[in-house]
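For this view, one protein chain was removed and the others were kept in their places.
Just so it is clear, A and B label the chains in written order, and each chain counts residues from 1 on its own.
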Amino acid sequence: MEEILTKSLTEIVEGIKNGTYTSTQVTQACIQQIEKTKEYNTLNHTNFEDALRQANEIDERIAQGNTNGLLLGAPIVVKDNMCTYVLPTTCSSKILENFVAPYEATVVSKLRAEGAVILGKANMDEFAMGSSNETSAYGKVLNPCNTSRVPGGSSGGSAACVCAHQCFGALGTDTGGSIRQPASFCGVVGLKPTYGEVSRRGVVAFASSLDQVGPMAKNVADTALLFDAIRGYDAKDSTSSNHKRTPTAGKFLKTLKGLRIGLVKEIFEQPMNDDVRQALEKAISFYKLSGVEFVDVSIPNIAQAIDMYYILSSAEAASNLARFDGIKYGRRAPEAKTVEDIYTLSRSQGFGDEVKRRIMLGNYVLSSGYFDAYYKKATLCQEVLKQQFAKAFEMCDALITPTSPTVAFPFGSKATPLEMYLSDIYTVPVNIFGGPAISFPCGKGENNMPIGLQLIGNYFEEQTLLQLAEFYEREAK
Amino acid sequence: MNIVSKEDVLHIAKLSKLQLTPTEQEAMQQSLNEVLTHIQALENIPTHNTECKNKTFGTLRADVVENSMPQQSILQNAPKQEGGAFAVPKVVE
Partner (left out) sequence: MEYDIVIGLETHVELATQTKVFCGCKNQFGGAPNTHCCEVCTGMPGALPTINEKAVEFTVKAGLATHCTIHNEFYFERKNYFYPDLAKAYQISQLVVPICANGYVEIPTANGTKKVRIHEIHLEEDSGKLIHTPMGSLIDYNRAGVPLVETVTEPDMHSAEEAISYLNTLKSIYKYIGISECKMEQGALRCDVNISLKPKGAKQLGNRTEMKNINSFKAIERAICYEIERQKGLLEQGKPVVQETLRWDDALGQNFPMRSKEDAQDYRYFREPDLLPIKITNKQLSAWKESLPKLPAEKKAEYMQAYALPEYDAGLLSQSKTLSTFFDACVQTYNNPKALSNFILNELNKKRNAELVEDEDAPIAITPAHFAKLVELYQTGEIAQAGARQLLDVLYETDQDPTPLVESMGLKQQNNADELESIVQDIIHQNPNAVADYQGGNKRALAFFVGQVMKATKGKANAGLVNQIITKLLG
């Protein structure tokens, strides 16, 4: 593989700034890699001409002496649920085929402001609903570590892209684990920021109160850099948080002494494959030896987070996806003769099975007569869980869990939707509670597949998580 | 145990503007029942004394006009348009 592709994001930006590489060179290398490894099916849309045009513009800028930008000249991929000019935004759904957004997501504008080259739109589970990237209308994504296995989801394309060295970083979204789980399945780093840390404007909503955009990259330092580039208050996103942010890149620790990690007793009570359990225990030993204090904490209802999640996320999704009605954009069933037909036929033809399931579940739990028992109950349970997390964080700086109970599973191996949902058991509680979490590689498991370790932090404590992860990455053998 | 009946499936499909084949209806009923059965676990969490304490309030936007999107952009993905408007079959009020 070309030498350029083995570099990290941090190294490539450094290299472009000091003239070792040009953005055009780097972008060209990525393009070639994408063509070479197109079987992974990581990208829904590309426009290489436009990518090279962007790279050229940056090279010209550099020639004038302007080397500003955290991501100067680096090709980055964004998930196909983030609005971009030029490239379509389809959320891997037939209902949005050919949709070209007339505006750009805030995070995409930020990437470009930092000098990134937007390389392509990553494949994903349809409307971000899924944990295996098997529900995409553009076909499944293959895990570059082992092509008979899933890359994870819903940001499967983003994770696989990074893993296959097709780009130097990617943006994903995480509603129930959709950044962290594919990161762990593909052996890359993925960070879900605190809810409100990064703007959601221009990101097609799945569950508005749970969705967050986050970085995925080859290592922790890269992840921090990409995180710094996209985070910030956005006045056009009323849920984004307006507080002082200090950059996280490069702020790494010499020692972990003084930090405390919590072991959630209820997590260890969950079924976990042996290879995953071993990797977790090894990681815990490493941190102990590095001076981290471990405390036992209890989050009694952490295992019910998944039930809260399916009620809340489906309800919001059912409402958010109602706008896909064949009237203003997207697919309109050609045979529709009445408005009613336009709605029903376009949506029935345009949505895949998993999306229909979630919409039905969502409308059920919101419907008259069921609202109190399901939706209202779920919001109250969410409050209970938040209080339990708050109590746990009084005693520690981070919680440690595996990202997933298994390594990447083979295609088609989940028998029922529920079985698929239950594989999110460690990631979902984080979205319900709203805090940040990172997944990073911590060894190999069954079939030599990567295992991901998850660290969960208190609100806006991404810095701590990045530091703990980076230390492990640097020092653990 | 069937939490969701066949009629429920039809009613919710109508609310969702989805048309399901009989096979799809059956599969939907099955998966909904499976998930809703699992969700019953929430009944065991006591919440009668729980109040959603609100700690964060939002901010308001100043009433100052911002540039609108050009009509062309608004319509650029329209399946059918006419005279600057989105066109649909006759709507009966």
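Structure notes:
By definition in this document, contacts are C-beta pairs under 8 Å (C-beta built on N, C-alpha and C of every residue); 3 or more make two chains touch, one makes a residue touch a chain.
What you see is a predicted model, and the numbers here were worked out from it, not measured in a lab.
Among the chains on display, the ones the left-out chain touches in the entire complex are A, B.
Contact residues of subunit B toward the unshown chain are 15, 17, 54, 56-58, 60-66, 68-71, 74-75, 82-93.
Residues of subunit A that touch the chain left out of view are 81-83, 89, 91, 96, 99, 101-103, 105, 200-205, 207-209, 235-239, 315-316, 319, 322-325, 327-329, 339, 343, 363, 366-368, 371, 375.
The rule is short, and it goes like this: only the chains that are shown with their structure count from here on.
Residue ranges on subunit B touching subunit A, taken from their complex, read 4, 8-9, 11-13, 15-20, 24, 27-28, 31-32, 34-36, 38-39, 41-45, 47, 50-53, 58-59, 61, 69, 73-74, 76-80, 86, 88-89, 91.
By the touch criterion stated above, subunit A contacts subunit B in their complex at residues 98-100, 102-103, 235, 238, 242, 301, 303-304, 307-308, 310-311, 318, 322, 325-332, 336-339, 342-345, 347-348, 351, 353, 356-357, 359-361, 363-364, 367, 374, 377-381, 383-384, 416-418, 421.
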